[in-house]
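One structure, as structure tokens, below. Some questions next.
Removed: one protein chain of the complex. Kept in place: all other protein chains.
Chain nomenclature is as follows: A and B, assigned in order of appearance, with residue numbering initiated at 1 for each chain independently.
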Amino acid sequence: MKTEKADVPTPTTFEPRITAFVCNWCTYAGADLAGTSRLQYAPNLRIIKLPCTGRIDPLFVLKAFENGADAVLVSGCHPGDCHYTSGNYHARRRWTLFRKLLALTGIGDDRLFFSWVSAAEGQKFADLVNDVTAKVRKAGPFQAAHPGRKA
Amino acid sequence: MMKALRQEAAKLLQEKRAALIIGFAEREGHPALFISKPEDCERLFYDVSCRQNLAAYLSKPEVSARRPVAIVASLAALRSLVVLTAESQAAPGQVLALAVDKDAFLGTFDVAGAAELLRSKYPDLGPEKALLERVGELSKKSVVERAAFWAEEFAKCTRCYACRAACPGCYCARCIVEKNAPQWVSTAALGHGNYSWNIMRAFHQSGRCTLCGACEAACPQGLPLMVLNAALDREALEEFGARPGYDPEGKPVIGSWSAEDDHSYMR
Partner (left out) sequence: MARIGVFICHCGENIGRTVDCPAVSAAAVRMPGVVHSVDYKYMCSDPGQQMIKKAIVEMKLTGVVVAACSPRMHERTFRAAAAEAGLNPFLLEMANLREHCSWVHADKAAATQKAIDLVRVMVAKARRDRALRPIRVPVEPTALVVGGGIAGIQAALDIAAGGKKVVLVERGPSIGGHMARLSETFPTLDCSQCILTPRMVEAASHPNITLMTYSEVESVEGFVGNFTVTVRHKARYVDPAKCTGCGDCFNKCPLKNIPNEFDAGLGMRRAIYVPFPQAVPNKPVIDAAHCTMLQKGKCGLCAKICPRGAIDYKDQDSLVKVKVGAVVLATGFQLWDHAAYGEYGGGRLADVIDGFAFERLASASGPTGGLIKRPSDGKEPKTIVFLQCCGSRDDKAGKKYCSKICCMYTAKHAMLYRHKVHDGRAVVFYMDVRAAGKGYEEFVRRALSDDGAEYVRGRVSRITRKQDGTLVVRGADTLAGRPVTIEADLVVLADAVVPRPGSEKLAQIFGVGYDQDGFYSEAHPKLRPVETAAAGVFLAGACQAPKDIPESVAQASASAAKVLGLFANPELEREPIIARVNRATCAHCRACISACPYGAAKDFDVLDRAGKVLRTVVDVNEGLCQGCGTCAAVCRSHSVDLDGFTGEQIHAELNALL
């Protein structure tokens, strides 16, 4: 007797591609700590290291989406902890306005994530990557119809 | 009103307080008029259909070479003048404004006077109600619907950059879209290049836009650029108390910070 299983099409597994822009002093070091603590997390994230979140031009985020990222994560030092005293404060202002603009034009908060992860927060980093990956997996591929993506 | 404007402009030229007056012509479309002789001031015109923001000329080398300059300035153009001063694009003492509002001539002001006028008489300039309603309607739609809306709108963009030319805030010697090593914004008038261009144009004006509407008026394709500008204006006001164009010594919204800035969206 034939089982029904063979008739069910195998669902194509969607593996989200997530680009992360992180600062060298806090989040990059936090990711290092996740490693030295051997915390396991989803392999979908790729880090671009910068000295400071203050260095991140919104164009970097647009480029990542344009190139096919399903989500973007920006992460740096907690307020008050910036290695450069205020780079993260400048970044925060920029993101407050930029995320509003992206949300209005069809890139919502299931695609664009922001966090503070300190050098001591290895666990937070691992949890963050897992959570972001799960959310993007649920949201599905960044719609090809979005004007911000390369055809 | 027109009489007062013309007389004042002629007086500025006669008294050599201005070497050049930039105003509007009466003929169709009300193009900019450049006047250096008092007798030509009779050709000056103004009504609400004059949509250009003449402050956009102030950073042009042809104009700055002929200072002192006076421009016919609507309230939004007055704000632009203040923004340009804060961004060291308009030399204080070299620029005067012949201020107009709807059908009234308000007088001649230097930058400090313009800022004082705005603060005392028009402290709360912002997007028009109908525009805010459009922003509100769009915000109510789903993310997918919003993407579809803008996909359709941005697809019309031919990348003529008329919006940029009309904007007093767009004075970069070399616009980012013209930088090709690396090319962050694709110049092809296609989906993603059009998206990046229009997003960055709006973003680069955030905290600086005076909502004059010249960009949208200049767009031959009718893109609703003011929806983006108005949304960012409200966000900058709510989040940072930003009112661009009121303080000639004000710090840029992007380029300053406060420890109290909201970050509830940061995880």
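As a working rule, contacts are C-beta pairs under 8 Å (C-beta built on N, C-alpha and C of every residue); 3 or more make two chains touch, one makes a residue touch a chain.
Since we're looking at a predicted model, the values are computed, not measured.
Peer 1: Based on the whole assembly, the unshown chain contacts which displayed chains?
Peer 2: A, B
Peer 1: Kindly state which of the options A:Cys26, A:Ile56 or A:Val117 is in contact with the chain not pictured.
Peer 2: Of these options, the touching residue for the absent chain is A:Ile56.
Peer 1: In the full complex, which bits of chain A touch the chain not displayed? Write them out.
Peer 2: 17, 19, 28-29, 31-32, 34-36, 38-41, 43, 46-48, 50-52, 54-57, 60, 63-64, 67-69, 83-87, 90-91, 94, 126
Peer 1: Considering the whole complex, not just the chains shown, which residues of chain B touch the missing one?
Peer 2: Against the missing chain, chain B presents residues 87-89, 171-176, 179, 181-184, 204, 251-252, 254-256, 259.
What we mean here is this: only the chains that are shown with their structure count from here on.
Peer 1: Give, as an integer number of Å, the spacing between the C-alpha centres of chain B and chain A.
Peer 2: 35
Peer 1: Which part of chain A faces chain B closely enough to touch in the complex?
Peer 2: So the residues of chain A touching chain B come out as 58-59, 62-63, 66, 79-80, 86, 89-90, 92-110, 113-116, 128, 143, 145-151.
Peer 1: Give the list of chain B residues in touch with chain A in this complex.
Peer 2: Of all residues in chain B, those touching chain A are 135, 138-139, 143-144, 146-151, 154-155, 176, 184-186, 190-192, 194-196, 199-200, 202-203, 206-207, 227-228, 231-232, 235-236, 239-240, 253-259, 261-263, 265-267.
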